[in-house]
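The complex appears here without one of its protein chains, the remainder shown in place.
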Amino acid sequence: MHIDYFALPFKIGLAYLFVIVAVRFVRLILGLSRIDKIRIWKSVLTNKSLISIREAFMEGLLHRKIFRINPVLGYMHMSLAFGWFLLIFVGHIETIVHTKSMAFPFHMPIFYRYFVGGNNQVYLSGFFPFMMDLILLFVLSGVALALLKRIRSRYFGMKKTTSLKSGDRIALISLWLIFPLRFIAESFSAGIYYNGSFFTQTAGNFFRSFLPLEQLQLPLWWAYSISLGLFFIALPNSRYMHIPAEILFIFLRNFGIRLKKRYNTYSLVQVYSCSRCGICLDTCQLNDANIKNTQSVYVLKNIRNNNLTDETLFNCLLCGRCQQVCPVGIETNDLRITQRIESTRQYNSSYEYLKEGEIRNADVIYFAGCMTHLTPSIKKSMVDILSYAGINYWFMDEEKAPCCGRPLMQAGQFDAAQKLISNNQQLIILSGAKQLVVSCPICYKVFKEDYVLHDVEVKHHSEFLLELAEKNIIKPVRIPKRVIYHDPCELGRGSGIYEEPRELLGRYVDLIKIKNEREDSFCCGGSLANIKIQMHERDKIRDRALDEYMKYNPDFLVTSCPLCKKTFSKGLDIQVHDIVEIVAESVSAERKQARHVQKKQEVSLQTELI
Amino acid sequence: MDTVVVIGAGVAGVEAASQLSGFGHEVILVEKNSYIGGKLAKWDHLFPSLRPASEILTSMEEKIKQGSFKILKNTEITDISRRNGRWILKTGKGISLEPDAVVIASGFGLFDAKRKEEYGYNIYNNVITSVDLEDKLKKGEKIRMTNGKTPRRIAFIHCVGSRDEKSGNHHCSKVCCITGVKQAIELRNLLPQAEIFCFYMDLRMYGKDFEELYREAQENYDVQFIRGRLSEASENMDESLLIKAEDTLSGRPLKMNVDLMILLIGMEAGEDTINLCKGFKLERDRSGFIKPKDIHIMRNFSSQEGVFLAGTCTCPMTIGDSIDNARAAAIEVHNYLKNKHLR
Partner (left out) sequence: MSKFGFSIQETRTIDFEQFDGRLLKYVLEHEPSFRVCLSCGGCTATCSAGNLIDFNVRKMNILIRRGETEGLEKEINKCMLCGKCMLVCPRGINIRNVVMLIKKGIVKFRTIEEPHEKLKLKCHAY
């Protein structure tokens, strides 16, 4: 039996790869929770699988998301991924057409040009070589860009590129060698068999003029096979594990599996799926503070290599900008929190001193939040509006109350946070209130996601005020000011509330449309989630955001978070207001107007009586 | 004869102008307001002796009468440029000045207490600053809460806008502590029944007779001092204020209802000073004030040739220190002009 020895490295490598990846996938799936496994079972035969296949195609091959953010980077990834896919796919079709059957040696399409000579032997003889040459050129352009990116990342509009470990280096070099070697091998074969096209045949003719191609052909095909094999073997332990992992990730995500607070293998799936594209490095605002080694891609790398330090893990604003732009859809924020939970497992407090607080009955509970007590204008405005609207409310943390619990969660003290949560939860439910209104987006997120409040609606005050405006309980009055609305991280990216504050504000002032708003908004730098950052570093982050806003020349800034307000107004000239202050001013003006009218009516009544 | 332009007719500006004209130079004093005296015109009685501020103003007016220098009131410097090594200053009224030397005496700015939102200035009713209080004392107003009641308990809060990273001012404003003690004594005279407290982090009684006044405040005026920084204040139903501080010396948190809260606001670089720095391209300190060429031996020189500094535009000072400083500036200018001719 004829054995093509030179194809063996390729075959061995591929077999190894399949086995390792299959074993890993099985382990990962088995490590999921029971509910998640049921989810998989229920979804695998539905159209969710089809959606996943489509997404795998669009993102895994075409890299559409990367393309949108950074076209050159997107082209690079696409040319390698999609180009290689096309080489395999079109190559198989070429082989099927040539052999007129589906039974051919497994490795034939890969080394086609070695096996099949001259132009006369294939139908549509010029078409396939042309296509294959074109695709090869496409892929090689990507390889060239990849090389360029590693040397000069600035040309890619990227300020940073990820640093490499030795296992990654082998995989990287072998990957880069694959296509140039293929090109040379095919050119040599073209020089002998005349089976190339515009790219390989031209090169082949050139080489034939001064090289002994008959001797050199086979060694080159060996080299190509070896580089393929080497890449396959190196892949499972390198960053290129992201290629298969990403596909598994897409399927699992579409089946409804989400990251939990407890560490399970889904986190590992996400860790493997990171393609180290580096987009998260550029969007991270910590760069402005010269903090350049704690971004998501490094955390994921450290998790894989088991050397994650507190300095890296806790130095993140959890602003969500990286999660927003990640082309693979890795839940970077939640992943970090699970790691923080692991890191602080040993010292969760018990908070035994929390007593049952006094319960009051009301329709609406107002929970200001810890930070709001340091911005009393927000507190006062809310209270004014609530009493103006005649609402039966209970200002729950007016004198003293435990913190909502989210800062503890962000620091990883999940169990400790549960104590605070259960303490507050009881009071809220037993009060009989229908709505819980909060002023602080940090509180809002935890009340919405982690508290079990049954049928108590949780609303941020901007949503609540908008409702009041729509019911005509408060009547907005326009003032001629141009204003920028700053989206707080926890309310915007964190909870998806972008429109309600704008709708409400738009009834009072002119909102300036800016480039970095909604999902792309800046973080003010005040984040409680970052435990390690210093005050002067936070200032730099805040300055970046402010510099951007000042370019639009606003009359003042408006936000809906007391922490953002405090951070922006620290020692600066531009005025910052919370939405509720603007509403309250208008309400108090209306009150004065109403009283004025009332007085006039009284006076005119009196004159009538006289 | 050499011309000198002095910018600012406050305490330092008038003193520098008076001395320089006494040395025989032609002096033009530029003042943006319609009155002289700058901040001094706002004060009622001065520490440490509680003498009336009007006495200083009177002495300034005497100097102006006896001096031979011109004052341009309601005039601001709007444009600054340099040509052939000389400074060209244009005023808002279209006058162009080409002095041989410039003295900047533009004074200081006051910290805007609204920036310290948690203290409730402009949000709650009975929170005022030391400057507001001085104004009331000057006008002879009765010190009352906004609802007309007589305050039974008053709190002075030290270090508002000074020594505070959150306000953007790391420096100590030097004179606020003694101002607090002085105003506490004055309030005691007006409200003999009230309880008066001062909440401080440190007591900076560095000047002549300062420590003695502090002792007097304790001994004869029953002013109580609590070492603890106010973290926030909130308003009660009856418009009194609830103060939260820690009594660090007994090591326990403290809660107190007060009827009136007085914030001792600090000094910072004023807007005029900042604009002049931009125009003359002068270096500023980390604290925002103008940076003198040498902090020990060249305190009146700026980083630019021919531009001299007098008074609180360089750092917080008392009135006496400003006058000293202005006299020193005059001597430096005089020597500078003398040497210019010798070269």
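Letters A and B name the chains as they come in the text, with residue numbers starting at 1 for each one.
As a convention for this text, a residue touches a chain if its C-beta (ideal position, glycine included) is under 8 Å from a C-beta of that chain, and two chains touch if they have at least 3 such contacts.
Note that the structure is predicted; figures quoted are calculated from it, not measured.
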Which of A:171, A:411 or A:446 sits in contact with the chain that's absent? A:411
Missing-chain contact among A:167, A:329 or A:402 belongs to A:402
In the whole complex, not just what's shown, which of B:45, B:163, B:188 or B:334 touches the removed chain? B:163
In the whole complex, of B:125, B:231, B:275 or B:304, the residue touching the missing chain would be B:231
Spell out the interface residues on chain A facing the chain that's missing from view. 310-311, 314, 344, 346-347, 349-351, 353-355, 370-371, 373-374, 399-400, 402-403, 405, 407-408, 411, 413, 420, 528, 531-536, 563, 566
The missing chain sits against chain B at residues 118, 159, 163-166, 201-202, 227-232, 244-248, 251-254
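The rule is short, and it goes like this: only the chains that are shown with their structure count from here on.
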Per the touch rule above, chain A residues touching chain B in the complex are 373-377, 379-380, 535, 566, 569-572
Which residues of chain B touch chain A in the complex? 115, 117-118, 120, 123-124, 165-169, 232-235
